[in-house]
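Input: one structure, supplied below.
With one protein chain withheld, the remaining protein chains of the complex are depicted in position.
Presenting chain A:
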Amino acid sequence: MADDGSAKENEGDKKIVHTYPLVKHSDMIEEMKTDCIELSITACEKFAANYEMAAKTIKDAMDKKFGTFWHVIVGEGFGFEVSYETKNLLYLFFGGNLAVVIWKCS
């Protein structure tokens, strides 16, 4: 019984609780990836209601940290096809309903 209850809870949780950052696709080196995830989370949490601001913040931070010409998309639904400098792409889900694409192309 107890097991069943927890399982149900888990099922219920699934729809709401998955807010952890989930890297869908990335070819960055590990160090860069962790940095990148870190600052996207901060930006998205800070500007939870303003995706434009969030994207701008992430871009600025990335530009400063890893050189210029970073491009960032933050949004709930969009399609994209980008050319990027290899090893400079991160496709990240966050907060259960948010997708963040970060890539570099100079």
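Following the convention adopted for this analysis, contacts are C-beta pairs under 8 Å (C-beta built on N, C-alpha and C of every residue); 3 or more make two chains touch, one makes a residue touch a chain; residues count from 1.
By definition in this document, contacts and distances are computed from a predicted model.
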Name of the absent chain as recorded in UniProt (options "Ubiquitin-conjugating enzyme E2 2", "Proteasome subunit alpha type-7", "Dynein intermediate chain 2, ciliary" or "Signal peptidase complex subunit 1"): "Dynein intermediate chain 2, ciliary"
Of A:Thr34, A:Asn50 or A:Asn97, the one touching the omitted chain in the full complex: A:Asn97
Candidates A:Ile29, A:Ala48 or A:Cys105 - the one touching the absent chain: A:Cys105
Interface residues of chain A (partner: the chain not displayed): 14-15, 18, 22, 24-25, 27, 75-86, 89, 91, 93, 96-99, 101, 103, 105-106
